[in-house]
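Here the complex is missing a single protein chain, while all its other protein chains stay put.
Coming up: chain A.
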Amino acid sequence: MRTQTTKIANATLSAALVIVICLTIATEVVLKQIRIEETQEAAEVQDHALKLFWELYLARGTNWSVQGRDLMVGSYRVSGSQAVPDRVKAITGSTASVFLDGTRVATNAFYPTGRRAQVTRMPADIYTSVVGRGKPYRGESLVLGEKFLCAYDPIRDRHGNVIGALAVGARAGDYLVPYRRTALRIRAINTVLTCIFILCAFLLLTERRRAQERIEKQLDFLQVIIDAIPAPVFYKDAAGIYLGFNKIYEEYIGLSREQMLGRSVFELWAPDAAEIFHKMDQQLFAAPGVQTYETSAVRHSDGTHHSVIMNKATFHNPDGSLGGLVGVMLDITERKAAEEETRNAYRKLADILEFLPDPTFVVDQERRVIAWNLAIEELSGVGKEQILGNGNYAYAVPFYGVRRKMLIDLLEDPPETQESWYAGITRSGETLSAEAWLGLHNGERYLWSAASPLYDLQGNQVGGIQTVRDLTDVRLAEQERHRLEMQLKHSNMIESLLTQLSHDLRTPLTPLFALLPMVRRHVKDPKLERMVALCEESVQQIQGLTVKALDLVRLSGAQQPVQLSPVPLAGIARVSLHGCAASFEQRGVTCLNEIDPQLSVFGQPEQLALLFDNLLSNAARYAADCGYVRIQANRTEETVTVAVHDDGLGLEPGHCELIFREFYKVDAARHDTKTQGLGLPICKTIVMNHQGRIWAESPGLSRGTTIFFTLKAVEA
């Protein structure tokens, strides 16, 4: 467009110059012609004047001669006679002169001083031609320093010799005056016109330059604007040739502006894309207006494929003809990718929802069920084909048997309304949760549920999601745990009480223990001595109870598992046997420790020692007088079974289990004041602490008893 403007300016300037030159030439040609015509006319006047000059002299004589120094015609002396030249002047107004040879002898020409210009010489060139050669002369010559249009004829004597000449002339200034006046006017007009032309051309050029600058500025500004548009923009003419584009478009194509300007789509785009663009351009040109379409055939200069929405509109020339089109490419590659990602995410979400272990359903804004996963099908007994798409609280029926509001319907309700539907409802952010016992198809279940609103990307609520969790088992377990905790607390309290009691009993027992033997020693009366001895036994009974009860409580109440380590079994038994030696000796009982000295078991030494103490003291007490007690141990794979056998009192079959109960005594009348009925329960507790088993066997009363227990063997 800029080039076109420059061309127009140059053409205008050239045209103006040509017009001025032509005008000047034409004027000069016309003026020259006028001058020629004026000169010819003046020459004809001189010819007439010369003819009159001849006639006036012919009237005075026909023979020209020189007499003396005078020129004569007939008898008329021409020299010095001014009548004829004056007559010519009077008739024609021309200057007339007669020359004798080359000297003026009669004339009507005057010097500026007023004296006649006689005796002046003919110009040399004219003299040569007229006098020398006898040829007439017509033309311009200088007379008395002035330019004249002259006519010379030679004067011949009767012999034909040239003796002088007749000459007439007119001042050039005189006959060219009209011509000069006209020429001056025409040239003045011509000059004015030329000036006007030049001025107009100058103004026109200036205006054009300004307009061009304005257009260039506007074009630059428009280019800046379209360069600032973050989408590729281009415009083409009606033939589909690119006229311009912005920087992003250049980046898209990957070519420079110069390489792209004036090209068609086929030269800039890959064939497939170019074909589409061309086809759509043709459609738009066929039906001018606006066109929008989407294509994925665009390949960026970096090699990546892009999806774009192409917006095009036609524009028209000032004359109304189709000028071309403007297009904007909206790159939707990222949007497409995001949409695809969203679709994938939605698919994944749907899959996740479907296989979510928690029963879950989703409703839309109209409270119609749009998702009902496998877990909730199982929980509710209602398949998704029965419920999907249903509204009007259909989802409540499997849970409540009626259509009613559930958590998902209370999301926007005030707290008091929520509370009226579910007691103990809680809100965390926008999530509501509540728990309730509900009668489902498979019985009464304790369900926990949470509901949240669902929003779209614009933040509009589009529905809600509710998830349900069957906490029946957890709830029952919690109840059981609570019961056990209460039981444990009670046991701990009893243990604490018993421990404290056993401990505290030691203090008041100490003076009795310390003093009764002293009293007994110093009492002389046998009756009194027996009374004190009775007291002493009672105190020992209390002491025994205290110690055993404390042992039992301590062993039973162990909070942590017993730390088991390899213990040589025979050694433990030997130490206990040593401790009970006095009791055995007192009754003459023989005790045989037949345990393999190499045998070791996993155990806690202190507890195992207490176990043997109790078993051996029992055996010493219940063995037959002068009988025997035998300790044996049998190993079978991982277990060692220990047997403590006595040959004494024996047990009735029904007593074999009862003897392990606390405070149980075989002697129903409880005559045995030296035992507390806690020894075997302590043994049982110790064996249980070692993950073993303890039991009693007896062939019958008076046939002895064997207590068996098992321990974990240490590999040899």
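Here, contacts are C-beta pairs under 8 Å (C-beta built on N, C-alpha and C of every residue); 3 or more make two chains touch, one makes a residue touch a chain; residues count from 1.
Here is the rule we use: contacts and distances are computed from a predicted model.
Chemist: Looking at UniProt, which of "Phosphate transport system permease protein", "Xanthine dehydrogenase family protein molybdopterin-binding subunit", "Response regulator" or "Membrane protein" names the chain that isn't shown?
Modeler: The chain we cannot see is, by its UniProt record, "Response regulator".
Chemist: Kindly state which of the options A:388, A:509 or A:656 is in contact with the chain not pictured.
Modeler: A:509
Chemist: From the list A:390, A:472, A:543 or A:583, pick the residue that touches the absent chain.
Modeler: A:543
Chemist: I need the residue numbers on chain A that touch the omitted chain, in ascending order.
Modeler: Where chain A meets the chain not shown: residues 503, 506-515, 517-518, 539, 543, 547, 550.
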